[in-house]
Structures are given as C-alpha cells and as structure tokens.
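See below for the structure under consideration.
One protein chain is absent from this view; the other protein chains keep their places.
Showing chain A:
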Amino acid sequence: MPEQSFEDFIRQHRSEFEQPGPRPALWDKLEKELAPKKKGKVLQMLGRNWLKVAAVLVLVVNTIVIFQFLQMKKQAQVATVSPELQEAGMYYTSQIEKRLSEIKAYPPAVLGLDSAARKELELRNDTYKVLETELVQNPGNERIKAAMVRYYQLKLDLLDKILDELREKQPVKPKQSNYESEM
C-alpha cells in the first residue's frame, strides 16, 4: 500500500495539530497595556499624523515670526523716520491742507481745473505715495528725506500760486464754513 503523502496527511488531520490557546493571563497583560492608550487618544492621534502636525506647526511658527518681524520692522521704521522729518511733515501738511481747503472753497467754474488736476493737487498724490514707500523701505536715506521735504515745499508753492491767481480772478474771499473758521 503506497504511503499517504505528507501534505494529504496533514490536511486530513489539521485540527489535531492545534493546541489550546494561550494562558488567560495574557489578555490581562494586553488589557493593562491598552488602558493608557485610551487616555492618550489625542496624543496618539497627533502621533499618527505627526507629519501633518509638524507641517502645520512650521507654517504657524513661520507666520508668527514673519508677523512679528514685520511689526518690529514697522516700529523700527517709525522710530527711524527722524523726529525732524516728522515735525516738518506735520508743518507742511497743515499748511498744504489749509491752502487746499481755501482752493476747494472756490466754485469749480472759477477754479477751472478738471478732476485729474484737482486730484493731483491733493497732498497724498502718486508722487507722495512713491516717496512714502521709499522712505519706509529706506528710513535712513537722506536723499529720500530731502526729496520728501522738497515735495512738500513745491506743493506749497504751487498751491500758493494757484491761490494768488484765484484771488486775482475773484478778489472776494470765498466764504468759509463754520467748521473752517473754527480751525
């Protein structure tokens, strides 16, 4: 009688090769190890997604650092825009605003300027904005400071000339509003 093959024999008696399971104490050990897992669920979740967490942290830290850097820079710039320039700026600004309000009191027909020209007369025109940006970026640059002062002076001269012409055209001083007279 030929020998039964090794594989066939094992397949036929498969269950007889099995032994009872592990000692019950093994589950107790596992249960103990499972317990802290539940407590640290958030940490575990962070652990599983550590790469995402790290990426978000880097972004947040970068944002904070950049924000703080910009704040510091801004503060430094304000401090660096020298007090004398600030003082000059305040003086010229008040003078320019005063003349502009006088000019605006004239009727448009007398004024004879189109809207683009009137816009150009304003203190904060494009030239002013360019200079202001340059000054913020290069707070210590004397040439830019000088250019800013020159801008104020030219603007004031121009407004004075316009006012002179307007007074010649219409000698009667335009009526000021109560608000302006109080200023």
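Operating definition for what follows: contacts are C-beta pairs under 8 Å (C-beta built on N, C-alpha and C of every residue); 3 or more make two chains touch, one makes a residue touch a chain; residues count from 1.
Everything that follows uses one rule, which is that contacts and distances are computed from a predicted model.
S.K.: Which listed name, "RNA polymerase sigma factor", "Hydroxyacylglutathione hydrolase", "Amino acid/amide ABC transporter membrane protein 2 (HAAT family)" or "Fe-S cluster assembly protein SufD", is the one UniProt assigns to the chain that has been left out?
M.R.: "RNA polymerase sigma factor"
S.K.: Specify the residue from the set A:K29, A:K52, A:K129 or A:K169 that touches the hidden chain.
M.R.: Spelled out, the listed residue whose C-beta touches the missing chain is A:K29.
S.K.: Over the whole complex, note the residues of chain A touching the chain we left out.
M.R.: Listed in rising order, the touching residues are 1-4, 6-7, 9-10, 13-23, 26-27, 29-31, 33-35, 37-38, 41, 48.
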